[in-house]
Structures are given as C-alpha cells and as structure tokens.
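Of the protein chains in this complex, all but one are displayed in their positions.
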Amino acid sequence: MANEDLTSKVMTAAEAVRRFIRPGTHIAFGGFAVLRRPMTIAREIVRQGIGDLFVTMNGGTTVEEMLAGAGLIKWLETTYLGMEGGMPVAYAVRLAIEQGEIELVEDYSNWSFALRTVAARYGLPFMPCLGDLGSDLITHDTFGRAGLRGRDEKGRWRHPGIPPRKYAVIDDPFEGWGLRPRDYRSGPDTCANKSNAYRQADSLPTAYTGKPGVKVALVPPLLPEVTVVRAQRVALDGTVRIEGLLGPDVDQSLAGRILIVECERICPPEELRAVPEHNQIPGHFVSAIVEQPFGGYPTAVPNYYDYDYEWFREYGQAVRGRTLAEVHEYWHEQVATTRDDWDYLLNRVGLKRLAALRADPRHHYNPELSRFK
Amino acid sequence: MSVNAPNVPYAEISADSKLFRLAWFFNAVVVSLVEAKILLKQLPEAKADLEYLLSEADLPADRRAFLRAELARFWRECEALKESLEEAGRLAHGQ
Partner (left out) sequence: MCALDAKYEAYLSQHGLTASEFTPMELLACAVARELTDGAFAFVGTGLPLLAATLAKKTTAPSLTIILEAGTFDPEIADLPISVADPRAAFNAATLGTLADAFGTIAARGYCTLGVLGAAECDMYGNLNSTAIGNPLPAGISPTGRGPDVRLTGSGGANSIAALADKIVVMMVHEKRRFPPRVSYLTTVAGRRGPAGESRFDYGLFRGGELKVITDLCTLKPDPVTGILVLDEVFPGVTPEEVRENTGWDLDISHARPFRPPSEEELRVLRLEVDPHRFYLGRTRKGRR
C-alpha cells in the first residue's frame, strides 16, 4: 500500500476541524470527566469559533465547560454536568443553561445514554433499559416539546440526529424471564442482588403501556455527525489503541458518521497489530488522525500523564462569581488567542508543568502528583 | 517503515513533533515492560520449581523433554530481548 494511502487521514487539528465541523454540528466528545478528553480538537473548535453546536455528552465536563464557556453550545444532550476542582456543577454550562445561551437540554441517565451508544455501535434500532422508569427523564421530552422529533411535511426526519421518540416503553415479550435474580433448578441465584418484585407479584404494573406486563424502556441509538476521541496510540493505518479505562469511548466513537481520533503518538501499524486483542477500533472507521502529544491536558491520559488538579482548582477560582460574558472572555484569552495546541501547551501551560504530570507506568498515573496542598 | 521517515507526508514535521514522538516512543517501551517485569519477579519461584522437577529421578522422559524445550524457548527469547535492551542502553548512554 502506498504511503499516501496510509497517511491520507493524518492532518492537523485545524484541518480536521475545518473539514468536518461546521456550525450546528451534532458532535460527541469521548473520554469521561478527568479522563482522556479530546481537548486538542475541542480547543481548535474554540479557536475557530464554531458555534451553535449540538453537543451530546455522557460524563462531562472538561470539554463541554470550555465550549459553553466560549459560547459555542446551542443544544445539549446530557447525563451529568459535574466538574472537579471545587464546583459541583460546571459553571459556564450551568449559567448558559439558566440564561438561555444553551437553548435546549435533553436529559438521560448514565445507563440509558450508554445503551444509546451501544445501539449505535451495533447498528441496532434500539436497546432495552431497565432504568429511567418512573422518573421525569421519561416524562420530560425537550426535543419533543420543541417540535424537533418526527418527520416534516416532506416525510424526512426533522433532524437526522434526533430520534422520533425519546423512549418507548414496552411489555417484555419474554415476561421478565431473564431478569436477575431469578429461579434456577440447581439452587438459588448466585448473584448478589436479592430483590425482584416480579417474582412474587400478584399483579403486574400497567404504567406506560396500559396493559399488565414487565416494563422495559427502549432507547434509540445515538447518531451524531461527528465523534471525537483521544487515544494514546493510533497506527498510520488508523488502528486505534486506547490504554486504561475505556469509559464510553468504543461504543460512542463508533456511533458517529465521522470519527476524529487525536493521539499522543502515531505509530507503525505492526506495533499495534502484533497484539490485536488490545486494539479497539479498526482504521476503516477513522476519518482523521491528529497527533498532539500532551493534547489531553488538563485531563489524564493513562500511562502518559495525569490530570492537572491545579488547573481545575485555578479555573474554579477564576470563574467564581463571574458573568457569562466574563467567562467567554476568559476562554477567548486562554485558548482562542493561541495559534495551535503546540502554542497552548508549550507556551500557555509550559513544558515544566506538563512534565510534572508524567505518569508512572505501573500505576498509569502519577502517585507523586501534588493535589492536596 | 520508520515513523520518522522524511518522506512520510505528516501534517507538520517540526522539531517539536520529532522530539515528543521520540519521548513517547521511549514511554511506549517503558509501559510495555510493566507486564514483563511483573512476570520476571516470579523467577525465584520458577527457579525453585525447575530445580526440583529436573532433579526428580522418576520424571518421565517425554515430560523432561517437553520442559527442556520450553526452557530453551524461554532462554532464546530472553537472549534476544537482552540484545535489544543492551542496544537500548547504548542508545540512552550514548547521549
């Protein structure tokens, strides 16, 4: 295979963002909380000022706080808006939702959202979930109320990223046969849970379906235009290897139309293909490979560097009590004025600070990291 | 194919790209050794077990041959690794 075939997907963050991310793009960022967030692409979005984004997230919020902080999010699908470093709720996201800069918010739970990515990964029309029942997650349908679900007069989906229903609740056609704990011939169930009200119920619930049955919520797949993920290594042929905790990343990365992978280091294919069971994503799913060492900063990339706890503390202090406009200025100054992530990482943050985060290979993190001053 | 080959049309080959890619190559090697090091920590027990088994007078011939073949394979791979590690050491010490 010619070198060109192998390397045609390699590009700068600037080019990846220019090519694949437009205003209003439905986009999901991988990683989870302080872990392995694709900050390089996210920072480039801030540099290019691409707004009206429809952001979908499962376990934020380092990326989403920055994007909302830069005024770039219009719609948000979310499960959790907590942020580390002393603020219980991500500050700019909260203000943007309260003040209406983020116009629509659709809430899910971690489980139902994860199952949406599983449905997408496996190309399935939906996945079943035993949670969210009985809660307002089911009764509150933001996109429904906003008239964004279903088809338009021409019969096309109003928005290709918004399913016709938020949930569907059905009666399990297998009558709860598979629910744990359950009865076996050889003895009681060996799982630890003990409660299963269906086993001794005189009558079955009739909620949602109007008929007695075992209730199961179905969730539609998550189908964004673009997904972005940071891996430690990507081979020149696009093979992706993530080290450490995966979080939502394999399922979610495969859910999009376009997958952008940023990485610490591009390596020869043989390096990863020798142990294929440690790889997660084959190259044919990958549209762009962006190499940026330390680009996950301030989040942690296991085996490479830890999160910068001080960054989170400093950010909390910097924005406390500020207006949303002031927060926009902060992010503009911190990120948008940098030329690229090399500039941000080596000049704004500094190599000394980055090097202090280096992870110990046995721990995958830095056990000497100073966090509790 | 060398990752650092000059004809590889990467988006930007700057001095910084080269430097950090090199640092991360060293890191990848270090990380890859974690499992090997943990296994090699079991050598004292393995040595004791090996000595005991090979000293057993009534160990059947086919068992003995199988064990010796595994040991030979182990030795070959360790020798090969030793050479690579020495080369790595020369690279590191040479600078």
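A few remarks follow.
We call the chains A and B, going by the order they appear; numbering starts again at 1 in every chain.
In the analysis below, contacts are C-beta pairs under 8 Å (C-beta built on N, C-alpha and C of every residue); 3 or more make two chains touch, one makes a residue touch a chain.
None of the values given here were measured: they were computed from a predicted structure.
Considering the intact complex, the chain excluded from display touches A. Only one of A:Ile21, A:Met39, A:Ile102 or A:Ile162 touches the absent chain when the whole complex is considered: A:Ile102.
Only one of the listed residues, A:Asp132, A:Glu271 or A:Asp341, touches the absent chain: A:Asp132.
Among A:Val10, A:Leu246, A:Val319 or A:Val335, only A:Leu246 touches the chain left out of the display. The missing chain, though absent from the display, is touched by one residue of A:Lys154, A:Lys194 or A:His284; that residue is A:Lys194. Summarising the interface, subunit A meets the missing chain with residues 31-35, 58-59, 75, 78-82, 84, 88-89, 93-94, 97-100, 102-105, 107-115, 117-118, 130-137, 140, 142, 145-146, 169, 176, 179-181, 189, 191-198, 201, 205, 207-208, 214-216, 244-251, 300, 302, 306-307, 309, 359, 363-365, 367, 371-372.
Just so we're on the same page, only the chains that are shown with their structure count from here on.
Measuring from the averaged C-alpha position of subunit A to that of subunit B gives a distance of 36 Å.
Subunit A meets subunit B in the complex at residues 3-4, 7, 10-12, 15, 233, 236, 243, 264-268, 271, 290-291, 293-294, 303-304, 342, 346, 361-362.
Within the complex, the subunit B residues that touch subunit A are 1, 3, 7-12, 14, 16-17, 20-21, 23-25, 27-28, 30-31, 33-34.
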